[in-house]
Every structure is written in C-alpha cells, then in structure tokens.
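What follows is part of the complex, with its chains left where they were.
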Amino acid sequence: MIKKIGKKIIFEKADDLPPNAMSLGTTEFNETGSWRNERPVVDKDKCIACGICWKFCPDMSIKEDAQGKAEIDYVFCKGCGICAAECPVKAIKMIEEEK
Amino acid sequence: MLEIRVHGRGGQGGVIASKILAYAFAMEGKYVQAFPEFGVERRGAPVTAFIRVSEGKINIRSKIYEPQHLIVLEPTLLGAIDITEGLKDGGFIVINTKKRPDELNLKVKNSKIATVDATGIALKYRLGSSASPIVNTAILGGFAKATGFVKIESIVEAIKKEVPIKPEENAQAAIEAYNSTLM
Amino acid sequence: MKYSIPEKELINPGHLACQGCGGALAMRIVLKTLGENTILTIPACCWSVIDGPFPYSAVKVPLFHTAFETAAITAAGIKAGTKKVEKEYIHSVAWAGDGGTFDIGLQALSGAAERNDDIFYFVYDNEAYMNTGIQRSSATPKGAWTTTTPTTFPKLESKKDLDAIVAAHNVPYQATVSVSYPEDFTKKLEKAVKKRGFKFFHILAPCPPGWKTNPEDTIKLGRMAVESGIFPLYEIENGENYTINMPSPKKELKPVNEYLLKQGRFRHLKEKDIELIQEIINKRWEKLKRLAGV
Amino acid sequence: MSEQKVIMGNHALSYGAVTSRVQVVAAYPITPQTQVVELLSEMCADGTLDAEFIKVESEHSAMAASIGASAAGARAFTATSSQGLALMHEMLHWAVGARLPIVMGNINRSMAPPWTIWSEQTDSLSQRDTGWLQIYASSNQEVYDSVLIAYKVAENKKVSLPVMIVLDAFFLSHTSENVNLIDQKDADRYLKPYNPEFKLDIKNPHTFGGLTTADWYMELRYKIQKAMEDSIDVIKEAHKEFKDLFGREYGLVETYKCEDADTILVAIATAASTAKEVIDELRKEGKKVGLLRIRFFRPFPFDDVKKNLKNSKKVIVLDRNLSPGNGGIVYQEVKSALYNEPVKPKVYGYIAGLGGRDITVDTIKKLFEDAQKSEPAEVKWMEVKI
C-alpha cells in the first residue's frame, strides 16, 4: 500500500510501484529551504511590486502578499540571492542564516 | 576499526576532507577507506562522506551505517538534518562553529563534542571566497586534536600532498585549528 | 505585482537544481508559454536530476526521460505517436543540455531537422557537461576551464556554431534566447507555437558551479553575455531570414572582458587570450549582421 | 477468409505489421532486412497502412523513435539486423526499463568485422540480457503469425515488455514461400487496439523514468522479471486464442517426435526446420530421436525444456552462435536449466553454421553421430575447417 506522509510518498513493496517508474508526487516533498546559507528578506516599504524578483526566481519562491508585494516562500527558497541582486530598488537583502 | 562520518554541504569539500584524513591515517601505516555518500547532491544540498581506518586490510565494502565519530563542516546543518543518525556511543563529534561545545545543546548520549571555528580560520587564511570559505582542511586539525587518533603532522603532510591550491595556507589553517579546538 | 510573462507556473518548487540555476529558470519560462498541451522529452543532463527523484517530479506536464543521445528523435517518436492517438494538437518538446545537443545528440537533432519533424527542440546551454561535474562539451567557449580542459591547457577550440548548423537545415523557426530576457524569450515562444515543423531554441543558461560564479549573478551574466555579443539574441526563419533582437546592431558591443572575469572558469586567461576572444566575437558579430542584412 | 501469397520472410514481417495495424514505423535499412522497410514505406505511401513512417537516420534513432511513439500510446514497429541491432543496444535496455510493448523484427546476420551479411544468431542472442522477449521463427508463416501474437503478448498489462521476432538471414528473410494472410476483420478480433495502462497523457501528466535510488530500483527490476515469468501464461493464452481463430498452433517450444526419444536435438530457427528431415530419416533407421525447437528464447521456457528433455538420455544442442570465452549460448542455457533436475541427460553442445555456413541435413546427422561416440565438452565445433 502506498502511504503519503505530507508530500512524501511511502511505498511498502514492489507491488505498490508503477512498473515504469511513473511519478506519483511532486518535488514539493523536498523542502529546499534547508539548503540556504543566506535568506532573502524583503523590505516591504521599499518594494514597488515590479515583479522582477518573481520573474527571475528559479525556484518559484516569490509570492505576492496581500498588498501585491513580494513575499518569500522560505520553505523552498534556496537562498541563491538572485532576487536581491535583481531588485531594482534594493528592497531585498540577503542575511546569513543563523548557525 | 574506526568509522567516521563527515557532514557538509555540496561544494564545501567534505569529500576531500574525508580523503585527506584517510591519507593522513595511511601515512601512519593504517589501512583506510574514504568514500562519499553515493548521491547526486547539488551545490547547497547536504552531503556526507565516510572514513574507515583499520590496522589490517579492510575487506568490508558496504556503507557505514553506524559510525562512531562525526565531523561537521557546516553548523547550519545541525538544524537541517539529523546528523546523529545511527551514531554509536562513545565517539567524538567535531563541529565547525564559533560556539563552545556546551552551547550547542546537541542531543547525543555518550559522545565527546569538540568545536573549532574552522570558518573563521579559513577566512583568515583566505581559503575559498568570503561567501563560501573552504573549511575542510581546518576542521581536520580540530579532529586530530579532539581525538588524538592521528598526528597533526600527518594531517599537515596529507594536506600538502593532496591540496593543489594554497597547500601551505591550508596546512597552517589545520595547525591553527588544532591549537584552538575546544572540548 | 506586475507579471511581464505568463503568471501560471508549470513547475513545482522543491526541484533539485543548484542555487541560482539558469537551466531551472529556463524551463520555468518555457512551460509558461507552451502550456499544458506539452509533452517533454529529456535526455541525460542536469534536468534529469533537477526534475526530482522517482516517485516525484517537478513538472506539471508529461515528461519522458530518455537516453542521452536521443532527445530529438524520441520527441519525434512521441509526436508521431500522439498524431495517431490524440485528438488534440500536442507540442512535443525535446529539452536537452548542450552536451546532449552539440555533441552526443547532434545526429538525432540533425535528422529531425532534416525531416522537419514537428517538434520543439530546446537546448539549455550551460556550456559544459554539468551533470557529470563540468567536463568540456563542444559548446564550451574557447579558453574556458573545465575538468577535462584544465587551466594548464584550457579549451583550444571555439564554441561550435550550432545555430549555423541548424540554420543549414532551413528549419521553419529558430532563435537564441536568454534567461535574462524573459520577455524576449516569451515573445519568441509565442511566435514559434504557431509554426508547424521543426522549431529550435538555443538558451544561454548560466550555471554557478560550472562557471564558478556566484548564484546571485546568474541573471547579470546572462545580460553581460548578450550585451558583449558573445551570445547575441536573434531569430532565423527558414534558415534565411535573420533578425537580430539584442544587442542593438547599431551600437558598439560592450567589451567581453568584464563578462569573462566575473567567472572562475576564465580567471586564468591572460590579457592576450581575452583580446583574441574579443576579436572572434567581433568577427562573428559582423558576420551575423551581414546575414541579417544590417 | 485468408489469402495465400508467396512471400519472403521480410515481407511476412511487413504484412504482419500491416495486419497488426501498427501506427508508427521507424526503421533504417540494412541488408538483409531492407525489404521489410521498403514494403512498409510503400504501403504507408499508398495508404494501405495508416501509419506514421519515420525515416530515421540510424537504428539507434529507430529504436528511440519507437520508444517515444510507444510511450505516447501508439503501436510501434521496427525491424533491423546485426549491426543495426547492436547499435540500438542501449535503447533495447531502454524499451525494457520503460516497459514498452514495441515489436521488432530482427534478421539474424553475423557480426562484423570482418564484414558479413550472412546468417548467424549471435546478434540477437547476445541481446539475451536486455529483457526483450525473443521469438525465433522457422517459417515465413510463423514470422507473419508471430507479429500478431507478439503484440498480443507485449501489450498485455501483465507483460508490458517489448518482443523481438527473429528470423534467419536469407534462409527465411529472402526465401519466398507460401504464407496465408489473415483477413483484417479476423485479425481485429484477435488483436484489439493498443490501450495502454500508462502513457504520456496531457490530461493525466506524469514523469516516467526519473532518477531512482537504491531504495526502489531493485523492486522495479523485480517487476520486470515477474512480468517475464507471468508472460509464460500470457503467451500460452495468446497461442490458444490464435489456434482457435486461425487454426495454426504454436508453443513456447515445438516438439517433434520427442515423446519416446532417447536422443533429442535442441535447436532454434531454420536449423530446427531442416532438422525435422534428419529426425525423419533417423527414425526410419529405427533410431529414437526427437527435436525440441525453442521458439521463445526469452522468457526462457524452463518448464517446457525440462519436461521434454528429462526423460531422454542424450541431448544435443546446436548453436549457430558463439559467446567467445564461454561457448554456445543455447547450450549454456539448456545445461543451466537442467542443472538442478534430479535425473539429467548428458548434454552435448555443437557450434555450427556461423557466418552463413549452411546447416544441411548432413551437418545435423553428423551431430547425432558425434554425440553417439564422444563425451560432451564446453565447446565443440562442427564443420569448421581446422
């Protein structure tokens, strides 16, 4: 029997598997936020909602908040820093993750 | 047989650290094995490596499931993954951090914890870039000091033979770590 | 928030690309425009890892993992199959790295182009075999370090001119694009979606570990590549009609040295090496302008 | 209703594909296979066959295209020989791992270098570890019929594996003989449209074949082996249904006068056909000899082989192939199959007919003679000039 724990898929035995290794779930099981050394932090006051950070994020980790401003999805954000680098008004800062 | 596990992140040189350490042991006449966790980890993702050390030939060629000792290159990992999985009692854990062992609050039963600011030392010797300093040589000094299993001289020599870029500085970093390890 | 490219995401986060991966971003942009009537074929490349391990997947369209050298032909096979069994029109898409395109997959690509098979072919070009740890491909630029072109003997040969090779097949549509210019990219995709036959996209996709660059510089590097003319953006229709999109053919190219020196893989280059590279760029740029009649 | 034609083995393959209503054909020419492709491309051109024909640039691509088409849910067909088969090798593994019911004809031809175009089974037998089902035919009628049977088996959800139909170069491929073609309406009753359990489907999007770690890869291989084992019954059913509809009977193996035989010849393909002449002759001389023709070499028909051989005293295996550094492939596998049986016949192996050397009635008689008077050895050669 196939179990699901959150986004994780747990097989018990061969019979559970699709024979051709067909996918059954999404990579959202993989919380890549843990990869981060630095975290982007949005200064909402500065943000002009231009969408540039959203456009360039390779990890779909920028969302819109209620005000239409940028909001980071820390579950997945890998901390690459592209958003900070590309923000035209420097509304995003990268700060070191706590060690 | 010594069985050691190394934790780091993709790009940090944890696998090389394991190899240098194995080499240091080999120079002391030991039989060694050093190998990475066999994965496809990308830059940033957690990676693991292993070392076996023995007086005699090592025939066993399966992975290490229950290491006795740990080396942790990246303090942020302590929160991200369970580094103590399968850990045997009574060994050493050497961690790269500015903190003192007792500040770490690690849930381990009978392991001796040592810490060393390998990042600080790496930065001082300009190993790697300031954004991603290479801490793998420094921490080996800490391991030598904490465990006493291998001489710092062997570590230094292994570094000099194995590290192609800045071998001297790396060696110095290991020595400085050796001298500044806290337990 | 302003959305200058389609809002809908057809890939999931949690995928396994490195921090700041240009190739991951490229796929994100492409799927937005192609939409759900798309079937992907991916040969061995970083994307075979990025998409996630079984039983997970990052993309929300069907994806068939195929052997390294077979991207174009597998996509052609899929196209032929869907023609027989599906009522809807389906974009059959081959998505490969530069190694899978310029080298080991070139023959299948040429075959499909010659037959004018009705597929899309995307090469996300990170200029080396990245998935296996940064070895030379024929897309690796002259002078670059890779693990098989050590700094003691960096790559001698120029990057293979794949765009000219594809153009020799007179395919209906082909274009060079960059992750740093998503709007241009999207516009071209929209154009291509309407064409039937073989459509080819060459995407420059910066790769932090492979280029030895900082992840946050991915977009910047893509921009510098275009502005310096080392990777100009242009379209070719039917192998003949060239349109240069960027940089402006009327302006001087920005010097390439800044682009090169931002990257660890070029850091060993001497000044005269860089001059030589600059010369080659200038020459190719002139040729391109000639072809475009500007 | 059925029509009789006089056609070469290659055209029997083409007609088999037509009667099976294949939807995508991707193939590349190679002697002695070309006529398969030529006829199919004609029939696609003139509309006799409603299929996409991809004129690929290599056999590697022929198999890759077939894989793509099959993954998209279409019935895919191709054919090749020797060098072409070898060039496909990586993709042969692929079709199996992807569990795609492709059917391929392979015309046996010996492997280069030196260049050769003549019959020998090393090309296909050396693919024995890729996971393809393999049928070795011994007449053109069997070739034709086997195409339908192959799809029937391959597409069965319990199997979902590709099938190779193998025919000897020239001895079948270029030899024209009487073949009864099945009326399309009857064929359609036997072979239904392909309706895959899984396919590349925009309405139900999934990824196929993503990186699989040590956690589950082994179980997927287990399932392939299981499918091979299950295919035995599926094949038997397919054969039975075929017989019921069309009257022609096939098995995993074919036996000829085996029941009371004390010496049994084991062979595959056309050599087994010629061997019947020998059996008849020797029987006339009062010798208790029989023939076991292995028709399905994969899955290896363990039960049939054991059952039919166990009561004999001597088994003679004829191999038109060579695994250098070991010996004859069929010999090896037959011995291996019988190994753990309580009572075992002596098993003799002979290599004969490589590179198109003719296997005549005489050749086969000599095997019986030699096995009478000698001991088995790892590698014995018949009619080699040494």
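When the chains are written out, they are named A, B, C and D in that same order, and each has its own residue count from 1.
Everything that follows uses one rule, which is that a residue touches a chain if its C-beta (ideal position, glycine included) is under 8 Å from a C-beta of that chain, and two chains touch if they have at least 3 such contacts.
The shown structure was predicted, so the numbers you read here are calculated from the model rather than taken from an experiment.
Stoichiometry of the full complex in this file, given in the displayed chain labels: A x2, B x2, C x2, D x2.
Here, only the chains that are shown with their structure count from here on.
Pairs B-C and A-D differ in how many C-beta pairs touch across them, and the larger number is found at A-D.
Between the Cα centres of subunit B and subunit C there is a gap of 39 Å. Look at where the CA atoms of subunit A average out and do the same for subunit D: the two points lie 51 Å apart. The distance from the centre of subunit A to the centre of subunit B, with each centre set as the mean of the Cα atoms, comes to 30 Å. Multi-chain contact residues of subunit A (touching two or more other chains): 11, 17-18, 21-24, 32, 35, 78-79. Multi-chain contact residues of subunit D (touching two or more other chains): 98, 206-213, 216.
Against subunit A, in their complex, subunit D makes its touches with residues 97-99, 160, 198, 206-210, 212, 216, 219-220, 222-224, 226-227.
Taken in their complex, subunit A has these residues touching subunit B: 32, 34-37, 78-79, 97-99.
The touching residues of subunit C, counted against subunit D in their complex, run 36-39, 41, 48-49, 51-57, 59-67, 69-70, 73-86, 88, 90, 107-108, 110-111, 114-115, 117.
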